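For this view, one protein chain was removed and the others were kept in their places.
This part shows chain A:
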Amino acid sequence: ERRQKRQVIFKRAEQYVKEYRQVERTEIRLRRQAKQVGNFYVPAQPKLAFVVRTRGINKIAPKPRKVLQLLRLLQINNGVFVRLSYATTQMLQIITPYAAWGTPNLKTVKELIYKRGYAKVNKQRLPISDNRIIEENLGKYGIICVEDLVHEIFTVGPNFKVANSFLWPFKLSNPTGGWARRKVRHFIEGGDVGNREDKINALVRRMN
């Protein structure tokens, strides 16, 4: 029984590794192709964002406070995955002064879930110590192991909402090496808040 499940998980993980590599190489290939011909390659708009709350509890205006609550960013250094849509992008704009966000890469997603992944089970925050926890709660959506969960989050699959809400908001540490000198300013201005696109990976690497 368990052996069969392990075999399935193995196969899936193997398949995902292939898939990620394929997607990555396709991207690169398309870029190179376009460059060769003299065209412009326009990559797809990002579907996934990772948002980290940079500010504390006090002195938050009511609207950003509500948006932070809706995104489950209730504590400083809390991080959540967000599916990017027009609506959510507007939400992120509202909380610009209070959060740092960007597009995470696979390594970021993986490491977050492996190291800091806790599940919301029966209103309790339980560590993802075994695939059993994932299977019991997300089995009906076809997610039975950590790799499935990572895949669902990273590729923003059809059950992203369920998978994401299954994950308790990540409690990250303060970054080693520190924040920018004045972290409350926008990333563009030399601070830390706001959209920093793929530079979020470096930040999470230091906060994880």
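Note that contacts are C-beta pairs under 8 Å (C-beta built on N, C-alpha and C of every residue); 3 or more make two chains touch, one makes a residue touch a chain; residues count from 1.
Here, contacts and distances are computed from a predicted model.
*Asks:* Please identify the absent chain by the protein name in its UniProt record; candidates are "60S ribosomal protein L4B", "glutathione transferase", "AP-4 complex subunit mu-1 isoform X2" or "Translation initiation factor eIF2B subunit epsilon".
*Replies:* Per the UniProt record, that chain is "60S ribosomal protein L4B".
*Asks:* For the full complex, which residue in A:Val67, A:Val109, A:Ile128 or A:Val156 touches the chain that was left out?
*Replies:* Answer from the full complex: A:Ile128 touches the omitted chain.
*Asks:* Could you pull out which residues of chain A are in touch with the chain that's been left out?
*Replies:* Those residues of chain A that touch the unshown chain are 6, 9-10, 13-14, 17, 111, 114-115, 127-131, 145-147.
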